[in-house]
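Of the protein chains in this complex, all but one are displayed in their positions.
Then we have subunit A:
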Amino acid sequence: MRELLSRIAETLYWIGRYVERSDDIARLLDVSLHRTLGDDEDWSTVLAILGHEGGDNPTTETMIQRLAYDSATPSSIAGCVRAARENARGVREIISSEVWECLNVTWNELPIRQIGAERLGPHGYLRYVRERAALFSGLTDATMSRDDGWLFIVLGRSLERVDMTARLLAVHAEVLPSEFAPPSESTGWKALLEACGADESFTRTHRGDAKRVLEFLLLDRLFPRSVMHALTTAEQCLAELSPNQGRAGMNDPARAAVGRVRMALEYADTAGLEEQLPELLITLQAACVIASEGLTERFFQHASTLRWELGVQALGGAVWKPAGV
């Protein structure tokens, strides 16, 4: 198979992450807005999930502005779409024309969608972003060869999904501790399921048994947005990217991290999930960080950007010393 430039591998990985992130934020916002029609939503929950600092008394309008429309923030929808599109612009000879145009058109149309959303409410905007993310996934799957480039996109998407779902669970567990006890008060869990796009699938699988929400989102092997499924996909991608592992051990730190946490989930005790949750989530987040670092170490080490300066004319010739990063 043809090798991929390290710079391009890294760019593709981030395109996968950014598109998934825009999708996840859109879902999260959509659900939060829907839940709180009329009510005052406690936006600090959503802010915490996305790693924003809490502002003073945020209103729904300012939050939407901040989390959806503000393209200057990398953790807003517009910011993610923009980052994905800018990255794609640098690799447009690698991705298919359809995929490039999908991201380019998505970005070009955002201002128009925003104008519409300001009149009719943000739902249309959020749905547009979700649909375009789905189109992106569909086009990458339908028009790109299953080579390393495709694997890096899917890898980015899967790791981002693990990360975002873990954040969602962490915040919900933190602010809604009472929900653990009485399953009847299920609004918090319902929102969580909807944010993960899992409510219908969950209802069909477990008939709305609120005790099994955690199990579904973390451990379900068939639901494509569960942590388990995303980890499995990520691990498969990594296995394909560096297949020769010798007879023992694992020389790929990213795959080791993903594999270990997947195994921990694979054999987790479903009965005690709630008690284990805080610990599990910490493990998950840590695994994502290690995996990201491992990927950078192994695949993305391109020649560091050097600035060459004319050094002292000592050793009978020019001495060059690298400066900068």
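Note that a contact is a pair of C-beta atoms (placed from the backbone, for glycine too) under 8 Å apart; a residue touches a chain by one contact, two chains touch by 3 or more; residues count from 1.
Please note the rule applied: contacts and distances are computed from a predicted model.
**Q** The complex lacks one chain in this depiction; which UniProt name from "Ethanolamine ammonia-lyase small subunit", "Circularly permuted type 2 ATP-grasp protein", "Cytochrome C oxidase assembly protein" or "Metalloprotease PmbA" does that chain carry?
**A** "Circularly permuted type 2 ATP-grasp protein"
**Q** Pick from A:70, A:98, A:118 or A:209: which residue touches the chain that isn't shown?
**A** Checking each option in A:70, A:98, A:118 or A:209, the one touching the absent chain turns out to be A:98.
**Q** Of the residues listed, A:81, A:241 or A:257, which one is in contact with the missing chain?
**A** A:241
**Q** On subunit A, where is the contact patch with the chain that was removed from view?
**A** 3-7, 9, 86, 89-90, 92-94, 96-98, 100-101, 104-105, 108, 148, 241, 299, 301-310, 318, 320
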